[in-house]
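For subunit A:
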Amino acid sequence: MSEVFEPVIIGFTCNWCSYRAADLAGTARIKYPPNVRLIRLMCSGRLDPTFVFKALSSGADGVLITGCHPGECHYIEQNYKALRRYLLIRRTLKQMGIEPGRVKLVWASAAEGVRLAEEITILVEEIRQLGPLDWPGKITGKGQVAFLEESPAKEAVV
Partner candidate 1 sequence: MNEYLFYPGCSMESNAIAYSESLKAISKPLELVLKEIDDWNCCGATEYVGISLTPAYALITRNLALASRQAKDSHTVVAPCSACYLNLAKADYYMRESPRLNQNVNTALAAGGLSYRPGSLEIRHLLDVIINDIGLAEIKKHVVRPLSGLRVAPYLGCMVPRPDYDQRWSDAEHPTELDRLLKALGAEVIDYPLKTHCCGGHMTQISPSTAFELIRRLISSADQYHADLMVTLCPMCQMNLDAYQNETNKHFGTHYHMPILFFTQLIGLAFGLDASELGIGRELVSARAALSKIGVEPPPEEPKPPRRRKEKTTGLPMPQMPAEEEVV
Partner candidate 2 sequence: MTSQDNPEKDQGKRIGVYVCHCGTNIAGTVDVEDVRDWALEKLGDRGVVISRDYKFMCSSLGQELIEKDIQEEKLDRVVVAACSPHLHEKTFRTACSKAGLNPYLCELVSIREQVSWVHSDKVAATAKAKAVLSGGVERVIHHQPLDPLHVPIQPATLVVGGGIAGIQAALEIADSGFPVYMVEREPSIGGHMAQFDKTFPTLDCAACILTPKMVDVGSHNNITLLTWSEVVRVEGYVGNFTVTIKKKPRYVDEELCTGCGICVEKCPKKVIDEVFEAGLGYRKAVYTPFPQSVPKFPVIDYENCTYFQKGTCKACEKFCPTGAIDFNQKEEFITIQVGNIILATGYDLFDGRRVTQYGYGRLANVYTSLEFERLSNAAGPTNGDIVLRDGVTHPASVGIIHCVGSRDRNYNNYCSVICCMQGLKFAHLVKERTGATVYNFYIDMRTAYKAYDEFYQRVLEEGTLFVRGKVAEVTDAARLPGEEGKLIIQTEDTLVGKQRRIPVDMVILSIGLEPRADSREVAKLFGISCSSDGWFTEKHPKLDPVATMTEGIFIAGAAQGPKDIPTSVSQGAAAAARVLGRIQQGEIELEPVRATIDESRCSGCRICNNLCPFNAILFHSDRMVSEINPALCQGCGTCVAACPAGAISGTVFSNEQILSQIEGLLLLNVAPMGGTG
């Protein structure tokens, strides 16, 4: 275990823009911290808020949502729906007593590998400042959800 807290972040990417931006960051060998693990969706509009809560309640400390810039959605305007859900998710988290800053929405076109890497770097630092999420321990009090207490998620990651 290192002394610095290393957060785990799940990132949702759009097949047409941000996933390709991540590919581009790779091709260009742009370095960013390894704390983010990406999931490919066809569109940010596919993002079911459940996915975010599932990730946070299963051991992730933060969630990154990415999509095409407004007006550039490959499915015409579905990224606007993602935007609405994002705002809803943040509000819900706040009501639950969780820092809304753990979830972040970033628009990144297929050409913006550098930008995506920068945003990831910033987000990792922001989540690091927030500290471990420790959900549901934080909400329900420790020991109430047995199976998650046994969850090795934290230990599994350096």
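How were these candidates chosen? In short, all candidates are chains of the complex that A comes from, given by their letters.
List of remarks:
Keep in mind that, in the parts below, a contact is a pair of C-beta atoms (placed from the backbone, for glycine too) under 8 Å apart; a residue touches a chain by one contact, two chains touch by 3 or more; residues count from 1.
These numbers were taken from a predicted model, which means no experiment stands behind them.
For subunit A, the touching partner in this complex, chosen from 1 or 2, is 2.
For subunit A in complex with candidate 2, the touching residues are 8, 10, 19-20, 22-23, 25-27, 29-34, 37-43, 45-51, 54-55, 58-60, 69-78, 81, 85, 117, 147, 150-153, 155-158.
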